[in-house]
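As you look at this complex, bear in mind that one protein chain is not there, while each of the others sits in place.
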Amino acid sequence: MAAEETHHVAKTFMDHLPVLQVVIPLFAAPIIVFIGKRSLAWPIAFAASAAAFVISCILLIQVLDGGFISYHVGGWAPPLGIEYRIDAANALVLALISGIGTVVLPYAYESVKAEIPKKNHTLFYACFMLCFTGLLGMVATGDAFNVFVFLEISSLSTYVLVAQGANHNKRALTAAYDYLIMGTIGATFFIIGLAMLYMATGTLNMADLADRIADEGTNRTIRAAFAFIVVGMGLKVAIYPLHHWLPNAYTFAPSAVSVFLAATATKAAIYVLLRFMFSVFNPSFVFEEWTLYIVFIPFSLLAMFAASFVAVFQTNIKRMLAYSSIAQIGYMLLGIAMLNATGLSATLVHLVNHGVTKAALFMGVGAMMLYSGSAFFNNLNGLGRKMPLTGAAMVASGLSLIGVPGTAGFISKWVLVQAAFENGWWIIAIAIMLSSLLAVIYVWRMFEVLYLTAPDPQSTAKEAPLAMLVPMWVLAIACIWFGFDTELTLGSARVAADGLLAGSAGMAH
Amino acid sequence: MAKTPKDDPANYPALGRWLMFLDKKKNVDRIVYGLYALCTALFLADFLYYKKVYLDLEKFPGFYALYGFFMCAALVVCAKLMRRYLMRSEDYYAPHDVEAEEYPEDGLDRESVND
Partner (left out) sequence: MIDTFPPFLIFFIGAAILPLIPQGNLRSAISLIFPVISAWLIWTMPEGLHLSMAFVGLDITLLRVDKLATIFGLIFSLAAFLSLLYAWHVRDTVQQVAALLYAGSAIGAVFAGDLITLFFFWEGTAIASVFLIWARGTEGAYHTGMRYLIMQIASGVILIAGAALYFRTTGNVEFTSMSDLFAAGDIGTILIFFAFGIKCAFPLLHNWLQDSYPAATITGTVILSSFTTKLAVYSLARGFPGTEILIYIGAVMTLFPIFYAVIENDLRRVLAYSLNNQLGFMVVGVGIGTELALNGTAAHAFAHILYKSLLFMSVGAVLFRTGTAKGSELGGLYKTMPLTMIFCVVGAASISAFPLFSGFISKSLILSAAAHDHYYVIWAILLFASAGVFHHSGIKIPYFVFFAHDSGLRPKEAPWNMLLAMGLTAFLCIAIGAYPAPLYSLLPYDVDYVPYTTTHVITQLQLLFFSALAFTVLMRTGIYPPELKSINLDTDWTYRKAGPSVIHWFSWVIGSFYTWLTKLMSKTTERTIKRLYRSHGPEGQMARSWPTGAMVLSIAVLLGATLFINFLV
């Protein structure tokens, strides 16, 4: 039966898109290594990521009406075969990841030349492709074990990418090491959780899992599996007390890696978390669980304030942005914990908006580091005036980080506050606004350093190269664009949220 | 501007020069005595004609004279008392008042006869 159906499903090139977007970068990596020519590494990587981006856009358009695409790898039908499954929720995240990847690569070209020894360039782009593949695969797949595989692909390559910062600062090595330990533990917890699920249900296909959990109800094994998966994936998400790997990794990684990780890695993990919570364990199961209320809400509030306060006092702008990311992840978790469609849309839309915003900011810092050599505030004095276009892009995205009306950041915070009011949680709504005030403070500190202090007279800083400016401005304009045109982001987020809340019904064949 | 040596009555208008007799205290006294005489005459006049008035009070000889004199005296005394409570320096309301200001020169044409 499987063979017939599979032929029926995948006949044309278009039908192979779900797998192609993972496979193209996957094969790009070994090709880069085999060719081994430094001059060809970047073009291949860029071509692969651009192709993936185009594909993900096509996919997103196809599923925007609320439907889904099921692709059976090798023609083997699920639950036996591996299924790639695209719906609004992961198509949105796929578009974000591949889009950021495509924008980051031109930026990386200059930045990598400046920060990484030449002999490593080829390997760097190969690793980058692998990480890119891993993140896309994690999101695209409909098979639980496949998630683990891609998670490991992305994680292992990320450790290498972070370690590349060692040329600049040796602490990148300890950062990568810590990330490796933590990431591995997280992945281990995740695989333990999967094993338990397999033990309890006998399947690893997500849709199948959802059906069986829905049919047979829960038991202790499944509950334990839930805890392991949430904590394991939560580690990759950098849920507040599990965030310790993040600041160092973001701070000491090469600029291009910081940009890419900040915009995509945690976002993909959040998507996986959502997928498991709502589609595998269905919402009614999640509703019964107090995990959300007892763990998520306090920790996300803690993240929103504690991490913001830390960001306020930071003296290193990259570190400040890293802590700000932890705080922003708090918002996303809060959106999940609201357990309503608006809250989930807020999470998804913030996932995209914050990805774009943070990527633009890290790009700006990376461009300045070309001249300043470090991301400490006192080395960046007055650079906004010496690099007006870079500075302006940082101002635009900084405003989006605060959530000023007319920027993308405002939209997501607004939807989040609405969700809080829908639940009658006005204290939470006030907390969201208060923590936004903290964002005002740390973003203002950044503006102050960039514009209101006298530049170092010996500084040789000039405007960043065009290859960096264009990606930066693409993202900065996106920050503003998504503040006005919410059709694409909020629209698809709403469709995705509805799909997720439909639970295992949304996964039905 | 105190009296300067330049102050020359020859520069005054003819009418002004003629009126200069008022400068002498003796002449002023004469006028005052004239006023006393006039007042006496007016008071006495009350007895010389038929007073065609509305009120009995008015018929009282010299009513208007006495009323005028005493009421005016009372007026001045009362006003003088009011000063105690109401008088303030010229710049009391300054700068929101014209009292403390000079009149702007462009609206004036100060000319002295001695110039």
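Letters are used for the chains, namely A and B, taken in the order the chains are written, and counting of residues starts over at 1 for each.
In this text, contacts are C-beta pairs under 8 Å (C-beta built on N, C-alpha and C of every residue); 3 or more make two chains touch, one makes a residue touch a chain.
In this text the structure is predicted, and so the values were computed from the model without any measurement.
Colleague: What residue numbers in chain B mark contact with the hidden partner chain?
Modeller: That gives, for chain B, the contact residues 1-3, 7, 9, 11-13, 15-17, 19-20, 22-23, 32, 35-36, 38-39, 42-43, 45-46, 49-55, 58, 62-73, 75-80, 82-83, 85-90, 92-114.
Colleague: Using the touch rule from the top, list residues of chain A that touch the missing partner.
Modeller: 177-178, 181-182, 185-186, 189, 220, 223-224, 226-228, 230-231, 234-235, 241-242, 244-245, 247-248, 289-291, 294-295, 306, 309-310, 312-316, 319, 323
The criterion applied here is as follows: only the chains that are shown with their structure count from here on.
Colleague: If you average the CA atoms of chain A and of chain B, how many Å lie between those two points?
Modeller: 97
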